[in-house]
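Note that one protein chain of the assembly has been removed; the remaining protein chains are unaltered in position.
Naming follows writing order (A, B and C), and every chain is counted from residue 1.
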Amino acid sequence: MTAVKEIKDVVTILFAGDSGDGIQLTGGQFTDTAALLGNDISTFPNFPAEIRAPIGTVAGVSGFQLNFGSIEIFTPGDQCDVLVVMNAAALKVNLKNLKKGGVIIANSTGFDKRNLRLAKMDEEYTLQGDKRLEGYKVHEVDVTKLTRETLENSGLGTKAVDRSKNMFVLGFLYWMYDRPLDITIKFIEGKFKGKQDLIDTNIMVLKAGFHYGETCEAFPTQIVVKPAADIEKGVYRNVIGNEAAALALISAARKAGLQLFYGTYPITPASDILHTLSRHKNYGVKTYQAEDEIAAICSAMGASYGGALGVTASSGPGIALKGEAIGLAVSLELPLVIVNVQRGGPSTGLPTKTEQSDLLQVMYGRNGEAPVPIIAAQSPTDCFDAAYEACRIAIEHVTPVFFLSDGYIANGSEPWKVLKGDALPKITPKFAAARKEEDAPFLPYSRDEKLSRPWAIPGTKGLAHRIGGIEKENLTGNISYDPDNHELMTKLRQAKVDKIADYIPEQKLDNGKEGDKVLVLSWGSTYGVVKTAVKELREEGQSIAHAHVRYMNPLPKNLGTLLSKFDKVLMPEMNNGQFVKIIRDKFLIPAIPYNKIQGLPFFTHELKEKMTEVLNAK
Amino acid sequence: MTAVKEIKDVVTILFAGDSGDGIQLTGGQFTDTAALLGNDISTFPNFPAEIRAPIGTVAGVSGFQLNFGSIEIFTPGDQCDVLVVMNAAALKVNLKNLKKGGVIIANSTGFDKRNLRLAKMDEEYTLQGDKRLEGYKVHEVDVTKLTRETLENSGLGTKAVDRSKNMFVLGFLYWMYDRPLDITIKFIEGKFKGKQDLIDTNIMVLKAGFHYGETCEAFPTQIVVKPAADIEKGVYRNVIGNEAAALALISAARKAGLQLFYGTYPITPASDILHTLSRHKNYGVKTYQAEDEIAAICSAMGASYGGALGVTASSGPGIALKGEAIGLAVSLELPLVIVNVQRGGPSTGLPTKTEQSDLLQVMYGRNGEAPVPIIAAQSPTDCFDAAYEACRIAIEHVTPVFFLSDGYIANGSEPWKVLKGDALPKITPKFAAARKEEDAPFLPYSRDEKLSRPWAIPGTKGLAHRIGGIEKENLTGNISYDPDNHELMTKLRQAKVDKIADYIPEQKLDNGKEGDKVLVLSWGSTYGVVKTAVKELREEGQSIAHAHVRYMNPLPKNLGTLLSKFDKVLMPEMNNGQFVKIIRDKFLIPAIPYNKIQGLPFFTHELKEKMTEVLNAK
Amino acid sequence: MAEETIIKNSGAKLAAKDYATDQDVRWCPGCGDYSILKQVQSVFAELQLDRDETVFISGIGCSSRFPYYMNTYGMHSIHGRAPAFASGLRSINPDLNVWVITGDGDSLSIGGNHFIHMLRRNFNLNVLLFNNQIYGLTKGQYSPTSEKGKVTKSTPIGSLDHPFNPLALSLGADGTFIARSMDRDPKHMRAILLRAEQHHGTSLVEIYQNCNIFNDGAFFTFTEKETKGDTVLFIEQGKPLIFGANSDKGIKLDGFKPVIVDLKDTSANDLWIHDENDRVKASILTRFFDDPSTEGALPRPFGIFYVEKRDNYEDALITQLNKSIEAKGHGDLDALLRGNNTWEIK
Partner (left out) sequence: MAEETIIKNSGAKLAAKDYATDQDVRWCPGCGDYSILKQVQSVFAELQLDRDETVFISGIGCSSRFPYYMNTYGMHSIHGRAPAFASGLRSINPDLNVWVITGDGDSLSIGGNHFIHMLRRNFNLNVLLFNNQIYGLTKGQYSPTSEKGKVTKSTPIGSLDHPFNPLALSLGADGTFIARSMDRDPKHMRAILLRAEQHHGTSLVEIYQNCNIFNDGAFFTFTEKETKGDTVLFIEQGKPLIFGANSDKGIKLDGFKPVIVDLKDTSANDLWIHDENDRVKASILTRFFDDPSTEGALPRPFGIFYVEKRDNYEDALITQLNKSIEAKGHGDLDALLRGNNTWEIK
């Protein structure tokens, strides 16, 4: 049977099932295939907090949302067109994420009595009998049974057989969306290298799923999503935010001619940067898993002091622990990159969920006057650029710098146009040169035009000097309790950070123009969704503009002027209102906060509603 | 010879010498005597950072400034009328602190070649030859020699003899200011109890100093400072800020019927609270010197969890270390008082100097949305009231609370009208009552009208429950990853802190009236000096008012309205501008910062200049 | 204590399941943590410990979820800090029965300092250290107890650190009760838990626990029937050190050097007799820490290595406080506020 083909601009699929069901892998494969076919994509994995929550329970549901299209895509999509559920719990959790009238593909075995019980649903429940599903297109497929049948004669045990049922689903969806199987086949061959039986069976099941689509009457139509036309030509890869950050660190060290030392203590969702870096020792990367976050940052500072690019990373609770040491970094004035992959707080909070609620912590979370530059990434691929920029500023301005990311972009992925190392901006460390005895004495706290001090690394002839956390005399760096000197040094440290504003781009509008009625001012991972919402509203003829800040401290020099060009400034944040405090303080404008504190990114529709409200208000 | 007596309203004396010279003790004795005579007083001790910096050096100079008068006194005075210097280094450091035309009393032996060398001064220096001293009244007294002569036949060794030379100076000043010796004699008898020789010799030297004043021709005039007329009648004592804070903690626990558990790790300038508390075990006070600041706060939280008043204290760097645990306190919603006796930062900074630079740290220095109420003390005696109030809020609103003090008021002293325990406000802990099995299940996260949850302490029948730092389900406290619940809980935690505004006094003007041109808005330890400056300017007819904030979070409900009644708001702070950020953010007014970052309090004249500038600006 | 508790519980005898909460246990299926939970609940039932007088305090980690599953008071605190919370709690209420639950990362990595200070101060706590030689909750990085060369997520080509020997460290920190057990031997665990609960001071019990997701089989040589016999040495007070699948091997001391002897050649009388009060012997025993796969490896001891009677901190604190009250009288608030030096303005 040849199916009818229907063309769509953009499709959102949400794979959901038990953490043991291979949901992330299935989503990842579909993503790779979509990417390789030239679609624009954006993904959003959503894990449970437990390693393996009891099978079949609501707590154990893992999700992977994928948005792909022939048009430009900036978010993983609000609600999905197709919801794939491997069991009852997955439906229970995710039904609200499906568009009205959307498609449900449900694994029948996942709705047996045992699974219904585990999901705390009525044991008599049936999909057919569920009133709430009226208006949706529900397709039950007995994935488990079909997989078992496919592998009846494979000689594999039931457990192993069942483990490949995600391949059936994937094959089926490949058929639905008219995708080729070869990319996943290649992946299977790589993954199970040396285990020919597993290669064979997985491919068999994948194909079985595909053929099931062809044969089964239920889906008369295949959906075609053409390659994205607007995408710049070139070679692409897929990249996850944390991976991009790791690549940026390696690249920056390389471009600056420095060793990379990464001192950290594992914590969700930052650990994957460590995992990625530790696989690249042959790039001269030294990773150090310290005993705690304090040792981690101090080891990184020790490395920086020695002339390496010292980097430390954590998430909220770990960053809190580093506060005292960050104060020392400010006082010592050494290059250091502090990565904060934010998650839901306060305290342990929602470790696997996303939030932007550490901005004020990184801005102010230390004793004394201790200003630190802050750069925030806006998307998975931007994790590369922003982290690279953080390294550049740290090294060239000889200062600790915060790189802010969050669980959403750290785990999300995007296509990324492959860069050449040559194309990356140069980074020039400012090492103090060796001196002879007859030279003038070395002044470790003298400053250049950037107001930064020389990086004088141990082992350099003639530069022996002492530094520490007690207030230092200007120029010499000797201990000084002099009142005026303290005021001078405090102001110099602040001025040095402020001065960075001369070395960063001015704030631009991402969309719209000066004089529009409302400016939406966003930062960090909300970029994609705010961009989408503003774009859609502009297409509807609304007078709304969008600016997205990545340099959180110091702010771009022209930001105040830019903001003054708009009647209203709306600031959506995934927190209880943090950047808005900084903006209101600096510019004394009645910026309007709009907050979501659910451990989840904004939806486009939520934003559009709020924006419309602000547009319509007097 | 009977000296002429001259009457003065107010006198400022600065005692300065080597840390080994007994300067703090001398100052303390003069203070006690002045207090007992009914003067109003204010003091400012200023130590070197070293325990015993090399004798005679500039680094080793210790100072004690005392302001006493027959009028109301709010500061230790800007510059002094009389500068007592025990050695050359003391003069070198402190000459700038003497009023033009003031009196210098100098110990001759302190200006011998050795001392001049140690002070890094010209060995040929003489006081007579010093051009800079023209216009000052310089009196050389060979204190060392006179003391030795007094005790020639005492049988004491030179070292012991020299150690009592501060008594000579004290005796001399008692004469100058027409004070009786008996208070100090009583003190000597107590201090050297059992060592009759030391009692005798010290009293001999004290009297010798007094008689020297009588005999010596140099001072024809004695100065009389009458008892302060405006001081409220009653019984008074002298109290140091840290001591007052300690007394407040004991009192609050007593009034609430709770054990006091004080978990801390030593740090300047907070340690004296520990020292004071540890002397009061018979008040049921449990002090615990933990292995570090993190263990300190966690032990205090363990105690609070168990139903005691848990208190922890530190200064800036230690508070930074507690950030993660404070987040847990916010999440657990347990009573806890966190004392921050601020000092100069960043990092180790200026450990023995004062600064107000931790306000933003205590406001925002934690991951996630983690609001904590903040109360700041305004003077040494107010350390009692503010700390007591911090305890009240912690216990009655079941929340962690910051109590902010700083090195200046923590070490400074003031007369304090003796309180009766009965006069202290009641504090009522909100313990959850025991339950029987047939009762409804206990809901640890249910809330009362204050939005605070019940304090359910282990050992109570039927309340067994589990709490932790992961987001909690509303009411039950069970772990919950539900998005809406997280938003609800975040808002509830914020609302609970905001709600405290209903239980604190409205903001009042300290001086002036609505409609004045300029409002000076201060907080913390700048109270006295701002009050003085505003008072003087008003006396000069200026349209200037003063409001002093002690409830830093939440702010008093009427503050915004109050601020709107003034053309300009001037905000002096001993930092680079912190409270001003909060005010600008909240009320969108162009409050004007005025900052001093020298590890030293403001001087009245500095403030008056700035205020005048603001008054005169268009 | 047991008797009093029963009365408090108004006579109703509690079963193990009465110590379980209504919360779903969320460890991975097959995780060794289940068996430890079960044993603790059984021991609680055996001793009829009062639920309302008991507090479980943990840090962060898979193991640290434990308190949610015990129907007692419980606090799931922050990473590594459980001993500090416990110290404050015991200091203000020494009647509570406080248990600390921790993992190898929680106690020995981030929490190492609190761990050693707790041991020297000897708070009266029962500490269960779930050692799975891995960071479970953060999905599989090596821990301070992982063997050198360990391949994990954070060390894809092998870890470099020499691991801690947790019991040697505990002894060095002057711990007063030092024991080891394993998840897969419930009987042994029961015996050790009972002794731990009896000890007045910090009872440290290291429990080898299988993380079947990230470090499956780390202890199988010690826990599985096939190998256990030759690799495990159960030590018991006053008994000779005998082991072997057929109890045919023993340990003798040659000077300070422990050697394995065949019981065919050596009489049990000549063997090392376990004395849990001998610190030197305990310190040698803690050093039975060979990789079991090496030739001539000493067996790994399980049981109680060392017990010492020593004042615990909170008792000393309370005694001092009471003495102070005796000496100076119960503090009078008015006197405190008045101080020693007053004057009157009339």
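Structural remarks
Everything that follows uses one rule, which is that contacts are C-beta pairs under 8 Å (C-beta built on N, C-alpha and C of every residue); 3 or more make two chains touch, one makes a residue touch a chain.
Since the model is a prediction, treat every value here as computed from it, not as a measurement.
In the complete complex, the hidden chain is touched by one of B:Val10, B:Leu25 or B:Ala59, namely B:Ala59. From the set A:Ala303, A:Leu360 or A:Val520, the residue in touch with the chain omitted from the display is A:Ala303, counting the whole complex. Contact with the chain not shown here comes from a single listed residue; of B:Thr184, B:Ser271 or B:Ser304, that residue is B:Ser271. Screening A:Tyr125, A:Phe192 or A:Tyr236 against the full complex identifies A:Tyr236 as the residue touching the chain left out.
Considering the whole complex, the residue from C:Ile134, C:Leu171 or C:Leu333 that touches the absent chain is C:Leu171.
Residues of subunit C in contact with the chain left out of this view: 110-113, 116-117, 120-122, 144, 157-158, 160-165, 168-174, 256, 278-281, 283-284, 287, 310-311, 313, 316-317, 320, 323-324.
Subunit B meets the missing chain through residues 50-55, 57, 59, 265-268, 271, 274-275, 278-279, 281, 287, 289, 291-293, 317, 347-348. Touching residues on subunit A toward the chain that is not drawn are 32, 35-38, 227-228, 231-239, 247, 250-251, 254, 259, 261, 263, 280-286, 288, 290-292, 294-296, 298-308, 310, 324-325, 328, 332, 418-421, 458-470, 478-479.
By definition in this document, only the chains that are shown with their structure count from here on.
Chain pair with the larger contact count among A-C and B-C is B-C, by C-beta pairs in contact.
Computed from the mean C-alpha positions, the centre of subunit A lies at a distance of 39 Å from the centre of subunit C. Centroids built from CA atoms put subunit C at 45 Å from subunit B.
In subunit C, 60, 76, 78 are the positions where the chain touches two or more neighbouring chains simultaneously. Annotation for subunit A: residues touching 2 or more other chains are 59, 317, 347-348.
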